[in-house]
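The complex appears here without one of its protein chains, the remainder shown in place.
Per-chain residue numbering starts at 1, and chain names A, B and C are given in the order in which the chains are listed.
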Amino acid sequence: MQISKIPVVALEQLQNNVFLLKARSKELAEKSSPGQFFNIKVSDSYFPLLRRPFSISNVENDILTFMFDIHGEGTKLLSLKKEGDNIDLIGPLGNGFNLDDDFDTAVIVAGGLGSAPFPLLLNKLSKEKKVKSFVGGRSKPNVITWKLANVNIATDDGSIGFHGNVFQLIKKHENIFTENKCKVFACGPNPMLKALQEYCLANNINCELSTECAMACGFGICQGCPIESSDKKSPYKLVCKDGPVFNAKDILI
Amino acid sequence: MQISKIPVVALEQLQNNVFLLKARSKELAEKSSPGQFFNIKVSDSYFPLLRRPFSISNVENDILTFMFDIHGEGTKLLSLKKEGDNIDLIGPLGNGFNLDDDFDTAVIVAGGLGSAPFPLLLNKLSKEKKVKSFVGGRSKPNVITWKLANVNIATDDGSIGFHGNVFQLIKKHENIFTENKCKVFACGPNPMLKALQEYCLANNINCELSTECAMACGFGICQGCPIESSDKKSPYKLVCKDGPVFNAKDILI
Amino acid sequence: MSERIDLSVNIGGLKLKNPVMLASGTVGYGNEISNFTDLSKIGAIVTKSVSLNPRKGNPPQRIVETPSGMLNAIGLANVGLESFINDKIPFLKEVNSTLVCNIAASSIEEYVECTKTLDGEDTIKGFEINVSCPNVKEGGLIFGNDISSVGRITEKVRAVTNKPIIIKLSPNTSNISEFAKVVKDEGGDAVSAINTLVGASFNIWNKKPKINNVTGGLSGPAIKPVAIAKVLEISRKVDIPIIGIGGIMDWKDAVEFMIAGASAFQIGTVNFINPNAGIEIIEGLESYCSQMKIKSISELTASYNLE
Partner (left out) sequence: MSERIDLSVNIGGLKLKNPVMLASGTVGYGNEISNFTDLSKIGAIVTKSVSLNPRKGNPPQRIVETPSGMLNAIGLANVGLESFINDKIPFLKEVNSTLVCNIAASSIEEYVECTKTLDGEDTIKGFEINVSCPNVKEGGLIFGNDISSVGRITEKVRAVTNKPIIIKLSPNTSNISEFAKVVKDEGGDAVSAINTLVGASFNIWNKKPKINNVTGGLSGPAIKPVAIAKVLEISRKVDIPIIGIGGIMDWKDAVEFMIAGASAFQIGTVNFINPNAGIEIIEGLESYCSQMKIKSISELTASYNLE
C-alpha cells in the first residue's frame, strides 16, 4: 500500500469500448493479489478531483494490467494514456479473493466489466483446480472473456450464447455444484451479485463477491464506502478496506 | 466573430519556453487583422473554466499562428496540442492596430511575449513603409524576434544586445522620430507601455498600445476587463471590445 | 420523430416558450451575444442590473478564475435607467425574446422608482429584483441578508407594477427558504436562486487580493451543489415558483435544477465560454424529455424522489 508513479507500457483496445492499460512495476506486480484494486489518478491536475478505483486485471512478470470501459470523464482521460506516460496510483488496496479454501472447482461469474479481476485469479489458481466460467453481457460486444477458461456465455438479447442473464445460465448448469466441490467467485452488477448470493447461501455454496461503491480515499480514512454487514449488530463494513471482496455470508447487498 | 473548431496543423517549439500553435481555417485567416485576438478553449472539459486570450501572431495562406509561453495550467494544456487535434476558439475579437494612418516608418516595440502580434502586422504593412523594431527581454532566451525586421535588442542582464530595458534602448535611437514620420506599435508589460505612452504623448508621436487584462468572455458581455479612459468623464473602456489596441492618448495605464 | 414536447413554462404569470433564461450580468444588453446565438429561441433574457443612475463599476481587476469557478466584482457597472430605455431597449425589442429587467438599487425608493419608470415599457415582461449583489457597498447584501428589508422591497415594488416580480435571493445565508416565504407573503411572484457566493482570493507574492474589490461573487460549476441545495430547500418549504441559477453548463445540469424544484433556470458563466449554450440546452432538454416520455417540461419541476 503506497503511492507510486509507474510508466505506462501500452494502452490497448480489447474490444468495442473496453481498454487495457498496461504499466510496469516489479514491486507492485509482486504485491498484487487477485481481487485487490488500485486507486488511480487519471489526470495531472485536480480535475477530476478524486482518484478512480480499478481492479488489478492481470499481472504478467512486471506488467500490471487494468481493464476498463469509458464511463465518464475519468475513464475517458484514462483511455488517452499512452506509452511513456506515468500513472500515479495508490495500492494494491483492499482484500482480494481467498484461493486457499477447500475447493476443487473455481466457478467464475462475471457480468460486463466484472470480468476484470479474473485473469489474475486464474493466473494464481493452483493448476490442479478445475475452472468453469459464466460470463454475461447485454449483447455480444459487452461480453468480455479475455483470458478466461471454460467459458459459458449469456446475453440479454441472445446475440451470442444463452439468451438470458448469467444467473439463469448458471441455474441451467446447477449440476456442477453437486458434482464438484465448488467455490464461486463473482464480480458484476448488484442485481447479479444479489441473485447469486441468495442462491449460494440457500444451497450452502462457498461464494465470494467483489463489490463496488463510490469511493473517495480507497484506503479507509473517509468512511465514504459503507456496506451493510449481515451481522445486524455490527456497524457498516468499508468496501475499500474490509472488501472489495466479501464472503457472500458477511454482507447485505 | 464566431465560435469555430479548427484543426491544429502543428505545435512547434520556437525557442526555450516559447511555442507556436498553427491551425487551419481559410475563413478565420481572411477575417483576422493584426492586433486582434482569439479566445481559445484549452481543454475539452470545463477545467480550466475560462477560455484563454491569445493574439493572432501570424497568418500565412489559411494557417493561423498563435505564439505563447507556458504560464500556468491553461498554456500548459495548450502546449500539449498536436497535429490532428481540433481547437475551439472564438474570434477574431477586438480592435487591432490601425495601419492606415499617415506614417512612413513603423516602429515596433515589443517586450517578452509582446512580440506575438507583430509578424502579422509586418505582413499586412504596405511594402513602402520602413520598419524599425525594438525588442526587449529579461535575458537572451526571452528575446523573441520571430519574423521581425530591423531588430534592435535590449536585455535586462545584457546577455545580448543593449544592457538595459527596451525603452532606454529606444531613447538611444530617438533620432528616428525626428528623421521619419513614425508610428509606434507596442505590446508588452505595463511598465514598458506606460513609459512609452508618456514619451510619445510628450513628443507628439502617434502611438498604439496593445493592452492585456484578465478576461472572462472576451467579447463584451461580462464587463470584466475595464481600462481607464483618459477622458475622465467617460466610464471605463473594455479591453476586449474597445481594445485590446488603443491609441496612447485614449487610455490611462 | 415523436410528437412535439411542450417546453413552455409559466413562472408566476411570466410565460416563457422554454425554461432557458440568460442570467443578469452575463449577456450585457443582448447585442454582443447575438453574434453567437439566436436570441429569439431563448426563453428569456434577463438584462444586466440597471440602477437609477449610471454606475461606472469597480476598478480592475474585476475577475479571477478559481477551481471550476470564477470570482467577479463588476460592481454593477451599468448605463443607468435613462440610457437603458433609450439606447438598449430598442435593440432588445427587435430580438423577439421575452425580456426580464433586473433592477439593483441602494435604497427602497430607488427600487420603486426604477420599477415604476420601467413598468410602462411593453417590451419588459417582468422584473427581477436584485437584492443580493455581493459587490457593492450600499444595498446589495445589506438588503439581501435581511429578511425584513427583502419583505419591504417586495411589498413596495409590488405596489407599483402588475407585471411578474421575481426576487433574486442571496445564498449567503442559513435560511434561504425564510426569505422565499417573505417574498411570497408580500406578493412576489417568484424567486430566483442563487446569486453568487461571497469569495476572495489572494496573490501570495504581493499579498494583495486578486480582485481589487477584495471580495467577489463566486459563480460557475463550483457552486452548483450549493445552488441545488438552496433550490431544494425552498421547494420543500415554500409554495412559490423558483428560477434555478448556479453553475449550469449543459442540459443535464439544467434538468437537475428542475428536478430539485425549479420552474425555469438561468445560465450565467457558461455564456462567457459557450455563448450558444442556451440553444444547446434547449435541444438537450427536448431529447431528454422524449427519452423520458415527458410531454410537458413543467412536469419535471420538483419531481424529486426522496423516498
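Just so it is clear, a contact is a pair of C-beta atoms (placed from the backbone, for glycine too) under 8 Å apart; a residue touches a chain by one contact, two chains touch by 3 or more.
No experiment lies behind these values; they were computed from the predicted model shown.
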| Residue of C:Val27, C:Leu197, C:Ile234 or C:Ile297 touching the missing chain in the full complex | C:Leu197
| Where the complex has a chain not shown, which of C:Asn31, C:Thr117, C:Thr215 or C:Ser290 is the residue touching it? | C:Thr215
| message | I need the residue numbers on chain A that touch the omitted chain, in ascending order. | response | 1-3, 41, 46-51, 90, 213-228, 235-236, 241
| Which residues does chain C use to touch the chain missing from this display? | 66-69, 71, 141, 145, 170, 172-175, 197-202, 204, 206-209, 214-216, 218, 220-226, 228-229, 232, 247, 252, 255-256, 259-260, 288, 303-307
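The definition used in the following text is that only the chains that are shown with their structure count from here on.
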| Using the mean of all protein Cα atoms as the middle point, what chain has its own Cα mean nearest that point? | C
| remark: Distance in whole angstrom between the CA centres of chain A and chain B is 54
| Cα-centroid distance, chain A relative to chain C, in whole angstrom | 46
| said: Using Cα averages as centroids, what's the distance between chain B and chain C in whole Å? | reply: 36
| Among the residues of chain A, which are close enough to touch at least two other chains? | 47
| field | chain C residues counted as touching two or more neighbouring chains | value | 67-68
